[in-house]
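The next block holds one structure in the form of structure tokens; read it before the comments.
Heads up, one of the protein chains got dropped from this complex, but the rest are sitting where they should.
Up next is subunit A:
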């Protein structure tokens, strides 16, 4: 890797109306290694949902960057997160994505650990003729430095030197509230974990979730199907919540969508959707209106693609999807995806949500594979290059306002900046939020 300075990687000169990103952020394998250490393994990342370990001794496994971790609920009901590696010789303790275990037994020499990570037994300990050094050592599973929950969303950090979770999430919490408030009982994941890979950099996924500009270009094949269905050519089709919305169509005037940047790299792009029966949430519309009033309820029905830097996305559009981004190499990313739902919704609403999800969000459906393909074209196109600057972060710059706007005010939400406008505005400046957080985390290692 060249001795990059941060200014070589992100050209951020707001006074001159310039924001540009270097191709090396996508194409350089050594820069990727630094990202793993300093973006993923030194700051807050999303881990999963509390509902994935709902009962005593439930657990699930995931990673923080490259580091395998276990999130488990102890016998005291408390969720904890520890490194999924045996103190003895490093073996992975939990080998399944989820389960229930009062005790974790290491597969190698049977050391055991309880669901709070405490070592309960070192096999043949008394006959082991251990020296004093071993006796004085802590044999428990190593807890991660920071762990926290916000309304069912779990986060962890391998570094203790991070802001509180509330600070980290900041005003983006309003966007999580809009999801969490949909049920008194909280959120859950529909059983069925879907994973896929694409041969491209993880930041392609981060950006694309916030990219309103691509929809009519990357997904015309889906739009063609939606048109077929609208014309009644498929009587068996699931209702589409996108078909009736205008925010992506590109023909309108006025404000139909926009974006907000929050502190610490979280961003949301949104589009207006009028509450209607093609949305699974519609069956709760009246109840939500009563409980939360017109403004908050209107927001709940809007399309909202939220990214929580660096690795989680909640996409509320054709259905509701939770995505966890797991970078594997500079040019390979694995996605873990779930249908995220309010607990206790009607059977009919659940069925609708699931059908819409499969149709649109699965890698075996009609949209996501096309996104994967264009990421790969970008990756291939940028191979081996660290110039010229990319031009993909410029739309919307002249429409960006500091702070919030009338619509964020209705939620009492104070973003760092906002853009609102017609669908053809298709703001790209919200990606700046990602790169500001990226620069912040990378400043530990690059000048």
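Just so we're on the same page, contacts are C-beta pairs under 8 Å (C-beta built on N, C-alpha and C of every residue); 3 or more make two chains touch, one makes a residue touch a chain; residues count from 1.
The definition used in the following text is that contacts and distances are computed from a predicted model.
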| item | value |
| --- | --- |
| Protein name, per the UniProt record, of whichever chain is missing from view ("Electron transfer flavoprotein-ubiquinone oxidoreductase", "2-oxoisovalerate dehydrogenase subunit alpha", "Amino acid/amide ABC transporter ATP-binding protein 1, HAAT family" or "Aromatic-ring-hydroxylating dioxygenase subunit beta") | "Aromatic-ring-hydroxylating dioxygenase subunit beta" |
| Touch criterion as defined above, residue of A:246, A:358 or A:444 at the omitted chain | A:358 |
| Which of A:194, A:382 or A:442 contacts the chain that the document leaves out | A:194 |
| Touching residue (missing chain; options A:180, A:237 or A:411) | A:237 |
| Hidden-chain contact residue, picked from the options A:228, A:291, A:343 or A:401 | A:228 |
| Listed residues A:141, A:176, A:298 or A:339, member touching the removed chain | A:339 |
| Where the unshown chain meets subunit A, residue by residue | 96-99, 190-199, 218, 220-222, 224-225, 228-229, 233-237, 334, 338-339, 347, 350-351, 354-355, 357-358, 362-366, 369-370, 372-374, 376-377 |
